[in-house]
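Other chains of the complex are left out, but the ones given are in their true place.
Here the chain labels run A and B in written order, and each chain numbers its own residues starting at 1.
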C-alpha cells in the first residue's frame, strides 16, 4: 500500500503542518512544547499536557559531563564547522543504558493497567524481577539515594494538573509492591516517573525515548556553546590518554 | 589552564543547573524554551526573548519529507531498537546547505551593525555578492516566491515584542540595498529572518545552528512516530532503486 504523510505540505505561498497554516496558526501562537506535541501526536495539547511535557523536557535536559556530553564535545572540537555532528554524536548515547528504562517502566505500567487486579499484577512483577535478580526498569539510582529528588516533584506537578492519573497510580502501586517484596526501599527514579507522566499525556511508549532525545539536544547545544567559549576537549583527551595506560599484549608473536 | 563547567553539578540529594536547583526552581517553573535559553546563555529569558525563541523553534520544526527526514526514516526502520540513531542521522543533514545561511546572514548583519554608515555597508555587501555572482546568505528561496511567507510573520512578532530591533533593521537595510543593486526583488528567506531574530535575543552566531538542530530534533521524532504507525521506508527504498537505474561503466576491464 502506498504510504502518505500527515505531517507537512507546502506550496509557493504557504506551509501546512498537520492541517494548520504554519504562518497564520502556529508561529507566534504555539510554544515549542505545544508545537512538538502537535507534530508528534496530531492533537493540540491541553494546558495540563503542555505543563507536564514542559516539566519532563526540563528534567532531562542537563546532567553535567555525562557520556553523551563528552562524546558531543569530542566530536564538536574535531569538526567545529559542523555543530550538528557534535549533537548527533551525543544523542547516539541516549540509548538503552540511560533512558531505555523509561520504556521498560512504561511497559510494566501497561501490564498493571491491563490487569483485572492491578495490585496482584504489581506483586507478580516485583516477584518476577526479584527471582530473576534483574534491575526493575524505573527503579533505583546509582547516585540519588535514598530517593531521586526529581520524582516527587514530577508526580506532584502531574497530579496538580488533574490528568487521568492512572499511570501514576499504577507506578505508585508497583513501588509499594517492590518495597514490600524486596524488603527494602527502592527509589522510583526520574526515568521511571517520566514513563508514567508521558503515559498520562498520551505519548506512546515507542516514542518516549524521542522526548528524551529532544530534551538532550538542547542540553548538548549548551555543552557545545560552553566548549566554544572555554575549550575543554584537549584537556579531557590528555587526561584520558594519561590515565589509561598502554599495556603490551602478553603475546603478539606473528 | 584547567577548564571548568558552568552547566550542572549534582550530589545525592540535588541537581543544580546554572546555579539554580533543578527540582525547586526549574521543573514545573520553566518551559522548555525558557530552560533552553537559560542552559545555553546562562541568563533567564525575558518574556520577549522567550516568545521570539518559541517562534523560531516553531518555524524550523517541520518541512515535510526533506533529506533530513528521509535519512531519519531510512536509519530508524533499519534499527528500530534505536530511535536515537534515526534522529541523529537526520540531524547530520542540518548542515551548510540548508541552515548554514543563518550564520552567513548573521555575519552580514554584524558587518552592517559594526559600520559607521550602515546603509553604505549594506550597498557594499550587495555589490560584493552581485559581482561575485554568489547567492547572498538569507536571500532567495527555491520554492517560496516571490516572498517567503514566514519572514513577515517573524519580523512582525519580533517587532511587537519591542526587542532592540537593530538586527532586524540592519537586515531590512540589506534587503533594500539588495533589491536596488540587483534591480529585482529577492525575498528575505526564513533562515535570514531567523539569523536576525536570534541576534536580537543574544544568541551568538556560532550557536545559531544549534537552535535549528533542537527544533529539527522534534520534527524528526514526529517523522519517526509516523514511520512507526505507517511504515514508508521500504516503499521509498524500492521507489529509488527503480528510479535510479544501474548503468555499467564504459570500461571495467581488469
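FYI, a contact is a pair of C-beta atoms (placed from the backbone, for glycine too) under 8 Å apart; a residue touches a chain by one contact, two chains touch by 3 or more.
Quantities reported herein were computed from a predicted structural model and do not represent experimental measurements.
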Total identical subunits in the assembly as filed, 2 in place: 4
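Here, only the chains that are shown with their structure count from here on.
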Separation of chain A from chain B, taking each centre as the mean of its C-alpha atoms, in whole Å: 23
Chain A residues within the chain B interface of the complex: 2-15, 17, 22-24, 26-28, 30-33, 35-36, 39-41, 51, 53-55, 57-59, 61-65, 81-85, 87-89, 91-92, 94-96, 143-145, 149-150, 153-154, 157, 204, 206-207, 209-211, 213-215, 217-219, 221-226, 228, 230-232, 235
